[in-house]
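For this view, one protein chain was removed and the others were kept in their places.
Lettered A, B and C in written order, each chain numbered from 1.
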Amino acid sequence: MDLPNRIAARVVPHIPHGAVVNLGIGIPTLVADHLPEHAAHLQTENGLLGVGPTPGPGEVDPDLVHAGKQPVTARPGASYFASSASFGMIRGGHVEVAVLGALQIDARGRIANWAIPGKPVLGVGGAMDLLVGARTVIVATTHTAKDGAAKILEECTFPLTARRSVDVVVTEAATFRVDDDGLELVDLAEGVTLDWVRTHTAAPFRVAASLTAPV
Amino acid sequence: MDLPNRIAARVVPHIPHGAVVNLGIGIPTLVADHLPEHAAHLQTENGLLGVGPTPGPGEVDPDLVHAGKQPVTARPGASYFASSASFGMIRGGHVEVAVLGALQIDARGRIANWAIPGKPVLGVGGAMDLLVGARTVIVATTHTAKDGAAKILEECTFPLTARRSVDVVVTEAATFRVDDDGLELVDLAEGVTLDWVRTHTAAPFRVAASLTAPV
Amino acid sequence: MTAPVTPTRPLVRGVAEALAPVRDGATLMVGGFGLVGAPLRLIEGLLATTTATDLTIISNNLGEPGRGLGMLLLEGRVRKAVGSFFTSNPDVVAAYQAGDLEIDLLPQGTLAEAIRAGGAGIGGFYTRTGWGTALGEGREERVIRGEPHVYHESLRADVALVRARRADELGNLVYSKTARNFNPDMATAADLVIAEVDEVVPVGALDPEEIVTPHLFVDAVVLSGRA
Partner (left out) sequence: MTAPVTPTRPLVRGVAEALAPVRDGATLMVGGFGLVGAPLRLIEGLLATTTATDLTIISNNLGEPGRGLGMLLLEGRVRKAVGSFFTSNPDVVAAYQAGDLEIDLLPQGTLAEAIRAGGAGIGGFYTRTGWGTALGEGREERVIRGEPHVYHESLRADVALVRARRADELGNLVYSKTARNFNPDMATAADLVIAEVDEVVPVGALDPEEIVTPHLFVDAVVLSGRA
């Protein structure tokens, strides 16, 4: 499995069976491929509840796409709605889980995922609404940037997407839960050491008792 | 024809062919019976565009009523919608004509039709929204109250329904147009004299040239 | 199309089971325009299967004398009513005058908009309706594009009781004609949403273009007994 898919697969255990879930663009979109059949109702903010699998080559309907503008299908029981209604669902707290990507995450679990200082700020999409409105937010991201720099930082240097902290941060190496005291490391991927995570994480975090117990 | 129907019939010439029209409860509702077939699209604020005639005794559908809660039918091309959407149409200026009843009308053409001083104020319905939102508002009312008192007054003594002036006032005796200078008498019903109207109207009004020309 | 997502628990409940979470002092939204589109079986169930009292009811009307929400009023279960037209039920006028009932009167469009806003995560909004009238008094004013508006906060409830024609097994809802009215708005604006329907159809039986209330809004479905 490639890196993005490894991360996506690690998100699955955090999604309750039957939940209504919105998957952001990028790695979050891949989560769909790893969810057990029928485990969740996927909402996409361009106006569909009940996103199904990617269509086969002959089955593409140009009027049926997800928020990443890629072709999808609709499951039985799906419904279509206007953008204002879709964001009413999102802002109104009717989407249980949003899985979002992130450029940076701070020590309080707040994320930056829409703008980079020094570049023109010309796109935000639904990121701010999802982060404010979803009942639970899971971040799915590589542990470090392409240049190896830490993405989990004391403070974000990029503009925040919202003041709200996310609930879970999932990387290829580690999983953190977020509470009022900040980040808690709750899981290490197979073959990853606590030392590796400490070296590649620039924010303080607690380590769950389950991970420090003698083996 | 009884008095309410005589008033309703006098409203018809003021409704453009093909207009979207909301008819208030009471005399305004009767306007539907006097509109030429197909002349207007009737909107009712409980969620229907395309109100048709009253159903026959065996054809009543308890789920199909107008804002006065009486059974109606739906014309071909009708549509149903939620209350928030219905008032979106009304407030948003998408209803061309509202015909409303009135308890009092002032010299500027502002109306009171929802509350009486000294009685508990427990009902307003859609009156304020219609008066604010409809592009043209026509009042259909008896010229005087049941006790013979004038309803068209210098100032309303009952609470106003909105600060907005109506456009036309139609009674069994007279029709007034309203502009920035107040009321202008533009029509007298057959057999009604200017003197009668002056006696039964407690607000100043101008008389249109067409009515004062020598006969 | 692939198979539907299996519901995690049965959506269709008995009246008593569905209403069990209603607490004393709760705020309830109840659909309907008069009795048209009112969830009458659920309202009867509130009386017959719960002791919930001291309720705040958000509904366009309070039923008719001894019918619909009018029953709830006569049983002394209602502390406060938020709506637009109560004068069609003389019992409401009497209860108000006796000091037994608090009333918050809103223009009908403002009521509908406040419910829709509550469901859509909008905190409050400005409308021209009511400005310069007795119902606008004491409200914050704001001139927008040259026109005066008044401020209203959005409305939310603990429980919404709504009436629909048909549900599928996921809880997607479609309505019947003007019985739609406040129901779809209220179905978005409460922590617990219970829908009374005539009929439950299999998943996939409703046209995805035609569904008015997507299932994510609906927590429980009760049969009206009028299929």
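Criterion: a residue touches a chain if its C-beta (ideal position, glycine included) is under 8 Å from a C-beta of that chain, and two chains touch if they have at least 3 such contacts.
Not measured: the values here are computed from a predicted model.
Undergrad: Out of all the chains shown, which come into contact with the hidden one?
TA: Touched by the chain not displayed, across the whole complex: A, B, C.
Undergrad: Touch as defined at the start, partner being the missing chain; which of C:Ala120, C:Leu135, C:Val197 or C:Val218 qualifies?
TA: Of all options in C:Ala120, C:Leu135, C:Val197 or C:Val218, contact with the hidden chain holds for C:Ala120.
Undergrad: In the whole complex, not just what's shown, which of A:Ile15, A:Leu160, A:Ala174 or A:Ala202 touches the removed chain?
TA: From the options A:Ile15, A:Leu160, A:Ala174 or A:Ala202, the contact with the absent chain belongs to A:Leu160.
Undergrad: One chain is left out of this view; which of A:Asn5, A:Asn46 or A:Thr136 touches it in the full complex?
TA: From the options A:Asn5, A:Asn46 or A:Thr136, the contact with the absent chain belongs to A:Asn46.
Undergrad: Residues of subunit C in contact with the chain that isn't shown?
TA: Missing-chain contacts on subunit C: residues 113, 117, 120-128, 142, 144-145, 147, 149, 153-154, 174-177, 207-210, 212.
Undergrad: Can you name the residues of subunit A that touch the chain not displayed here?
TA: 44-48, 61-66, 69, 74, 80-84, 86-88, 90-91, 115, 120-129, 132-133, 159-163
Undergrad: Considering the whole complex, not just the chains shown, which residues of subunit B touch the missing one?
TA: Considering the whole complex, subunit B reaches the absent chain at 17-18, 20, 37-41, 43, 49-50, 52-53, 73-81, 84-85, 87-95, 132-133.
Keep this in mind: only the chains that are shown with their structure count from here on.
Undergrad: For the chain pair with the highest number of C-beta contact pairs, give its two chain identifiers.
TA: B-C
Undergrad: Between subunit B and subunit C, tell me the centre distance in angstrom, where each centre is the average of that chain's C-alpha atoms.
TA: 30
Undergrad: So, what's the distance in Å between the C-alpha centres of subunit B and subunit A?
TA: One centre to the other, that is 55 Å.
Undergrad: In whole angstrom, how far does the Cα centroid of subunit A sit from the Cα centroid of subunit C?
TA: Subunit A and subunit C have C-alpha centres separated by 34 Å.
Undergrad: If you look at subunit A, which of its residues touch at least two other chains?
TA: Residues of subunit A touching two or more partner chains: there are none.
Undergrad: Would you pick out the residues of subunit C that each touch at least 2 other chains?
TA: In subunit C, residues 116 touch at least two other chains, as defined above.
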